[in-house]
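Pasting in a structure now, in structure tokens, and then I'll have a few things to ask.
Every protein chain of the complex appears in place save one, which is left out.
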Amino acid sequence: MITDHLPILLIVIGFFGAFFTPIIGMIRKELCSPWATFITMLQFLISLLLLYNVITAGNISYWLGGWQPPWGIEYAVDILNAFVLVIVAGVCFSVSIYSRKSLGLEVPGKEMPLYTLYILLSTGMLGIVVTGDIFNLYVFLEIASLAAYALIALGDRQSRMASFNYMIMGTISASFILMGIGYLYVMTGSLNMADLSRLIPALYGSPVLLVAIAMLVVGLSIKTALFPLHTWLPDAYTHAPSAISALLAGTFTKVGIYALIRVMFTVISPSYVIETVPVMSMLTWLAAIGILAGSVLAIAQYDIKRMLAYSSVSQIGYIILGVGLANNIAMTGGILHILSHSLMKVGLFMVAGAIIYRTGIKNIYQLKGMGKKMPYTMGAFVVGALSMIGIPPTIGFASKFYLAWGALEAGNWVFVVVILLSSLLTAVYFWRIFENVYFGVHETEEIKKDEAPLSMLLPIIAFAVLILLAGLFASLPIEVIKIWVTGVLP
Amino acid sequence: MVLELIFTKYNYIIYITLMTIGFYGMIGKRNLIKKLIGMSIFQYSIFLFYVSAADVSGGTAPILLKEPAVYVNPLPHVLILTAIVVAVSTLAVGLSLAIRIYREFGTLDEDKILELSK
Amino acid sequence: MKAAPVSNDIILRTGASIMVPVILLWGLYVLIHGAIGPGGGFQAGVILAAGFILYTTAFGLKEAKKILSVKLLMVIASTGLFIYAGVGMLAIIFGGNFLEYGVIPIGRTPAEASKYGIEMVELGIGLTVMSIMLSIFYDIALKEKGE
Amino acid sequence: MILIVDLLMLLLVIVLAIASIMVKDLLESTVLFAGFSFMMAVIWVEMNSVDVAFTEAAVGAGVSTILLVAAIACTKRYEEEK
Amino acid sequence: METITSFNPGLAILVSLFGALMILVFSKRPNIRDGVSVLAGIIKFGIVASMIPVVMSGKLIELKLWDVLPNLPIMFRVDAFGLLFGLIASFLWIFTTFYSIGYMRTLKEHAQTRFFFCFAIALSSAIGIAFSANLFTLFIFFEILTISTYPLVVHIETPEAMKAGRKYLLYLLTSGVFLLFSIIAVYHYTGTTDFAFGGIIAGKGIPKNILILLFVTFMIGSAKAAFMPLHSWLPSAMIAPTPVSALLHAVAVVKAGVFTATRIILYIFGIDVMSETGLALAMAYVVAFTIIVASLFALMQDNLKKRLAYSTISQLSYIILGVAMLTPAGITGGMMHILNHAFMKITLFFCAGAFIVASGKEKISEMNGIAKQMPFTMIAFSIGALGMAGTPITAGFISKWYLLIASMEISQIPLLLVLLASSLLNVAYFFPIIINAFFKKPDRVLSYKEAPLFMLVPLLLTALISIIIGIMPDKPLALIAIAVQNLIGGT
Partner (left out) sequence: MRRYLAILSCIIFWAILVYGVSDLPALGDPEAPANKHVAPRYVEGSYKESGVPNIVTAILANYRGYDTLGETTVIFTAGITVMVLIRRKEK
């Protein structure tokens, strides 16, 4: 049955898509973008199917090459994987629709390599998420990273330097991860995640394990842009082409977080990283500082994309905070926030891209009258921003509710305060935009409606609607996440 | 204790030292190509770690011989083959970025570039 | 220091015209020999690329591109990967898992099928590595005016 | 005895690494780096990983060096003084 | 208690949401757009009113939609208290709509579509707050109310307006955060956020200091009720167009705050917990302080709308005071005052707006002799002012009467004195206006006339109703009696 091969088809379709793109590009350049959309759509559909299968029939294990793990590479899909897969593939799919016009303007004449890299990035990220083998994770991380460096470097004049710095940081991160994997391998002899999790308890107390954990945590934190290691993120997101900022904001950092969760809670056991060696609680404190620092820095920005980038730093803090608190509720909130932040940030970056596409404006104080000029786009922006603030009934509210509740459950009042305070800070930096966009324009100025093209508007609106729908029916994803969380945490 | 460490595990100390040198090259140097060389050294040090961990004293290279023999562990070699290719790919990407930056700014000095791009 | 130095030096050209076929042959040998001795797709690909790079240095980029144009390189790279992934898909078609060479009905035993599978895969790697290395070299060595 | 050779080679590698980071001339640095790669390959042969050593010799000392030289040719040869 | 499932509560909310949508659709055709507003208001009131017989017969109407978060559904339950608030809000919306049509058109205001759109959303959420069956649902509508009233507050878009808007948001969003925290805490400790007669906190073993902390955060959370020291957003928000002030002050926002505070005191904490911990009495004194100080502030204002704003702050505290006294009479008085104050204050604001539209005057000192030119408006104003002071036969008298009785029942003489003193202060800050308007000669010849009919009729009607309530208070009292019965009987 072909459905048995779903996990690998997800990736192989991407590979084939990427390998074909140069050939398609030689025939007709214009076909590259629809081709990328088609491939990512297939990946999205497969990941939906996978999620459905995992929920109904339980975890999936696929042996590549037919070799039984730990000798061969295994694709292991459980609810967490499938959930993140759907998010990543969904974002890749919708941004690919959006990107046709946006990238057509910002990176003209390079459709072929651009969409090849686009598909490779998408495939790389999906590969990271779906795999059950820790070295395989590294390989796919590199595919995705290289594609990401290249895509970022296609932005404006400063983007090359941003990309270079990202590459340096990314290589440090990848090398650290490789070293962590090496330490684990040297001490256990295995590379399979499930197998490792059986072997690692024998190493408890060994300094090697500590160093390995430290390496993996630092490496993944760089990829996730956790607070003190976030320095590459603002530059990269500001200068990258808008569609790419949207894509990366919604997916790549989330994949990093996924990997962090996977390594900490599946490979190494929760009880070890929480109680014996309080790695996770250290991370929560960093995350808490990051939440506030990110918000404050976002307030100081006037470039809309840069502001959104700093806001990402803060939002990533939420996720790590939830995961690090490691009780049922906070963890659910944290994982739910992966979904909600993807929806919100991708939507917002797409709006920023649409504004830049139509007017070229990046400074938020020059956005006067935009509410009349691009009513639907800005309407979507309002929805996204309200969700960031955490106004019900949006998905951002649902995840903040769970995070705050989880912090309370953990008895940590500082974090409760941080979470709630940060939503006020978020309100501050978004409200500046509202004021400029909707108010202070007088009747005398006639503003012509000049909406973004349909292929950009459609994904934007879709994300706004999704934010609301997911907010109204948040118990659905929460129930799904809970199944996984209760399976992992005692 | 320390002597024992040095005599049985000197490979690790060496790899860590190399890694630190590479790390310094990445964060302490301002020239982009120097940074890339540092990056390569950084990566190579990890390869050294893997390969030395695979070594078995008295073993032979992992190519099957007619008569039974002790082989060194082949798996890290495979991983490192992969990683070397990744390293050279990263180097190529980094160099192309550096060239592109040089074309735009006329310099490879990080500080100067940051100044120019303000 | 000039990039991709186009040399008119007769010695270099003569040397290259002798060396290049030898290097290419050696590359092919490494590719095939990969199964029994050290070597394989990567090494072979790199060696083959080195051969062409030598050719390029001796005869100039223009000449080199007449043999392997940039577009052709891209096609070769894609083809190489296509061979690799295609072998994997073939395994699925014959009822195995991805890249499970043993089920492909070539050779008498699964082990033999694996051997052929591995050779195919190495060929794919070799093609891709060679063409990409060469392509990178073309790009980096390409001087301002496209000389 | 073998230990001494081993250690000497490893020390040489470290010296080469430091030198290639420290010299101001990028081309020199590249050559030193090629030497570093080559020494690395030799060490790996000594550690019985012929495949890796082979790859390293081809990729590290070969392709990497070619790319670096080509890149330096396109840009500047000397590291700028502050 | 018998409960009936019915779609009516949801329908009542949807009507104005749908109306808002239609307003957007017809933004280019003002007549249809405003017609939609009116129509939606009437239908909405019809739906709310249709629930009266059911509730009067002692039943509850329930509508459970779906779980937004696990175990936290959007759920509506119409009890007597909620229905009272719902009735007031939907009924007054009709008047306000007419009035704002007149106001906006006469002044040729910009962005009228946005105005009516936000108005409709705000009303939906006010009704949503009224009918919420749990804190969670209430919070959702609470935040929507905050967001949807913001564009109304900054409607004129001048720099001062934007500044006032920022202050408005700062206070209300911050309080929203506190409310959210309290809700999460309640949910954390009790596992539910449902309103229940007698409260849900009792017997859950929550330590007393946490209980007090919770109460404080809850009360900060209902800062929409504008008690001191969290009142200062309200006078700032006076920068809004007058219909907005009328809506904010008489109907939607502040009443929602008071309503929430009452719900929390009576239905979350419950009478027992409140009296055992002594929180009720503390609360009573805080609001008593507010009553007096706000009245003093009111005396010092020259801007009529600002004076009305401080009067509102003081009057709202009556409601909380009544509830905090925890006796049947007190609760009755408090709830009754929601109704009374709504009608009286909306009359006063309508009058203030009429002055602005007809004469352009906002300052009290400029209103000498205005009664000659605008007699009807001024009469309505006087009725409202008399009611505020608690004069018999006006609505204000009824509620004050109950409050006085309650304060004697719990033998808190200071509170009694506060109530009396406040009546005097009311007289002190309203009567000079009336006297000057009727008897003082204007500085120069006045040339304006009454405001347009669209505005005049609503304000006369609301004035009339506030007298009718004063004379025949039995219908609303019966409704409140059911609410009180449930509360006391439930304990």
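Should a chain be cited, it is by its letter among A, B, C, D and E, assigned in written order, with residues numbered from 1 in that chain.
Just so we're on the same page, contacts are C-beta pairs under 8 Å (C-beta built on N, C-alpha and C of every residue); 3 or more make two chains touch, one makes a residue touch a chain.
Here the structure is a predicted model, which means the values were calculated and not measured.
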| item | value |
| --- | --- |
| Hidden partner chain, touching residue among A:Phe140, A:Phe252, A:Phe265 or A:Phe434 | A:Phe140 |
| Option from C:Ala64, C:Leu90 or C:Ile125 whose C-beta touches the chain left out | C:Ile125 |
| For chain C, the residues touching the chain missing from this view | 34-38, 40-41, 70, 77, 80-81, 84-85, 88, 98-99, 101-102, 107, 109-115, 117-118, 121-122, 124-125, 128-129, 131-133, 135-136, 139-140, 142, 146 |
| For chain B, residues in touch with the removed chain | 5, 8-13, 16-17, 19-20, 23-24, 27-28, 52-59, 62-64, 70-71, 73-79, 81-82, 85-86, 88-90, 92-93, 95-97, 99-100, 103 |
| Residue ranges of chain A at the interface with the undisplayed chain | 15, 18-19, 22, 64-65, 67, 70-73, 110, 113-114, 116-117, 120, 127, 135-136, 139-140, 142-143, 146-147, 149-150, 153-154, 160, 183, 185-191, 199, 206-208, 210-212, 214 |
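Please note the rule applied: only the chains that are shown with their structure count from here on.
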| item | value |
| --- | --- |
| Joint neighbours of chain B and chain A, given as chain labels | C |
| Middle chain, criterion being Cα centroid separation | A |
| Between the pairs A-C and A-E, the one where more C-beta pairs touch | A-E |
| Farthest-lying chain, centroid of Cα atoms versus that of chain D | E |
| Farthest chain (mean CA position) relative to chain B | E |
| Approximate Å spacing (C-alpha centroids) for the pair chain B, chain E | 70 |
| Multi-partner residues of chain B (each touching 2 or more other chains) | 61, 63, 76, 81, 85, 92, 95, 98-99 |
| Interchain contacts (touch definition) - all pairs | A-B, A-C, A-E, B-C, B-D, C-D |
| Residues of chain C defined as touching chain A within the complex | 71, 74-75, 77-78, 81-82, 85, 88-89, 91-92, 96-103 |
| Chain B residues within the chain A interface of the complex | 23, 26, 32, 35, 39, 42-43, 46, 49-50, 53, 75-76, 79, 82-83, 86, 89-90, 93-94, 97-98, 100-101, 104, 110, 113-114, 117 |
| Of chain B, residues touching chain D in the complex | 7, 10-11, 14, 17-18, 21-22, 24-25, 29-31, 33-34, 36-38, 40-41, 44, 47-48, 51-52, 54-56, 59-63, 72, 76-77, 80-81, 84-85, 88, 91-92, 95, 98-99, 102, 107-109, 111-112 |
